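Complex shown without one protein chain; remaining protein chains in place.
Entry: chain A
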Amino acid sequence: MASAGPSPGMGPIMVLNSKTQRTHGRQAQIGNIAAARAVADIIRSTLGPRSMLKMLLDPMGGIVITNDGNCILREVDVSHPTAKSMIELSRAQDEEVGDGTTSVIILAGEMLINAEPFVRANVHPTVIVRGYNYALQEALSICEKLALTVDVHDADRMKALVQSCIGTKFSSRWNDIMIDMALKAVLTVARETPTISSTHGGVSDVYSQKMEVDIKRYAKVEKIPGGEIADCAVLSGVMFNKDVTHSKMRRRIENPRILLLDSPLEYKKGESQTNVEITDEEDWNTLLKMEEEYVENMCMEIIAFKPDIVITEKGVSDLAQHYFAKANITAFRRLRKTDNNRVARATGATIVSRTDEIRESDIGTGCGLFEMRKIGEEYFAFFEQCKDPKACTIILRGGSKDVLNEIERNLTDAMLVVRNVVFDPRLLPGGGATEMAVSVGLRKAGLKLEGVQQGPFLAVGEAMEVIPRTLAQNCGVSVIRTVTQLRAKHAAAYEEAEKENGGGVFPKCNWGLDGTTGKLVDMEEFGIWEPFSVKIQTIKTAVESACMILRIDDIVFGSKKKGH
């Protein structure tokens, strides 16, 4: 009988399912870093004004042409778990602030790459993580000091801001139009929310926003292929792709009275199943008549309020159309719920669900002009010149569908930038200036730090340089020379501040990189600014995710499905 351990005769003892694979220790850590590097490398070339687009082919044969970080990574099918986790970052960034999706991946990748020497040198990951976290706190405080507050209604400043955001994008040739559109759209849908009154007594609420900007719901982008990009416009009102139900109806009405419905204007059977058995000829007629009367009743109830336009989310029967045409009412049917909501907000109408409950207050009168227009082969209903519209439609025109899709993504980014500034009107210099300032600041602070975490702390500073470096790389200037010059500028500002004030005061150095020419410029004069919230979010996400990935020392493939 075997007495020691699993003897050769016994065979191995299978504890885990034989399908599972494990990678652990150093190998897992290095593998994770390599995966992160690979993901960052995919989108490295899409950063900055000299960025290139990527063309992605999906399995169905469709194509996506974009340089939006999130959009690229969403389409890329990766198998490494760490790479997946990186891609998630970009999604979270997109949902939270809507911009900086490329930088977050590049930064997170660089954080991990810079950790590699420490991992190889047997520095414990928790030490690295601790160093990174100190650095994060320090970096955030540097950003706070650099930040500049802007007035949301200062149009020039806001324009410059949006400019720097979409300057990198495909649509940069039509920047002026894009910027005006983004600004107008966001300021249209911005609405003050009721503030919590003082009766509350100290309920401190991080999320109490004074402004509500719901771009997703109330700023609709309609893409119409054809025409020129210069024809794009933001309506002071809404528009949708529907034709009137009856050709005899009016196609242009000034100051219309609008009624919105979400119920059908046709005969509809009840919820409960009904079977009709008819034995008498008379009854059949009665039934038909009832159906007609039902529709007639509804129409009469509507007509009593003398609306000029009736819009419903459901169907309108021929009979009802007839009544409306007779009463000189224009009717639309099968409008989407979201579109109906927008119309309601733009015109001040309330959506009614039963015709017998219409009230005078439900009628919307905020619209100045209703008109049917034909663009290309299709008819569009325009509700324009609204009084204080809190919803709008953005019309995009352009050569092809792919171009329009890319412009839409750019515009969405631009609108989100404006929204972020409306929420938090602080700005940071762009063009790699913030990153370089943080990097230099961290280097100064790091030298004062004691203990093993100094190395990782300094590594974060170095990693921040990846943004100016990539910018320089993408516009084709000498990377090392440019970045060194930039670093020298920032370091000099530091020295100066220290000499003058004896340290402690943070120098405001806004030198950065002009991403188009690769020259060093003062961002203050050049006018490239980015929203504070986006920058902060990028740095936070990058460091936190890097920490999470560094903490992993074991990867098990083929585990059970998450069963909670």
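Heads up, the rule we're going with is that a residue touches a chain if its C-beta (ideal position, glycine included) is under 8 Å from a C-beta of that chain, and two chains touch if they have at least 3 such contacts; residues count from 1.
The rule is simple: contacts and distances are computed from a predicted model.
S.K.: For the chain that is missing from this picture, which UniProt protein name fits: "Mediator of RNA polymerase II transcription subunit 8", "IBH1-like N-terminal domain-containing protein", "T-complex protein 1 subunit alpha" or "AP-5 complex subunit beta-1"?
M.R.: For the chain missing from the view, the UniProt record says "T-complex protein 1 subunit alpha".
S.K.: I'm checking contacts with the chain that's been left out. Which of A:I33, A:L73, A:V129 or A:I142 qualifies?
M.R.: Of all options in A:I33, A:L73, A:V129 or A:I142, contact with the hidden chain holds for A:V129.
S.K.: Given that one chain is not shown, which residue among A:D262, A:D424 or A:E462 touches it?
M.R.: Within the whole complex, the residue contacting the unshown chain is A:D262.
S.K.: Give me the chain A residues in contact with the hidden chain, please.
M.R.: Touching the missing chain: residues 1-6, 9-11, 13-17, 19-20, 28, 32, 79, 81-82, 84-85, 88-89, 91-93, 95-97, 122, 124-126, 129-130, 133, 193-194, 196-197, 199-200, 203, 205-209, 212, 214, 216-217, 262-263, 269-274, 276, 283, 286-287, 290, 294, 313, 337, 341, 344-345, 350-354, 357, 537, 540-541, 544-545, 547-548, 551-563.
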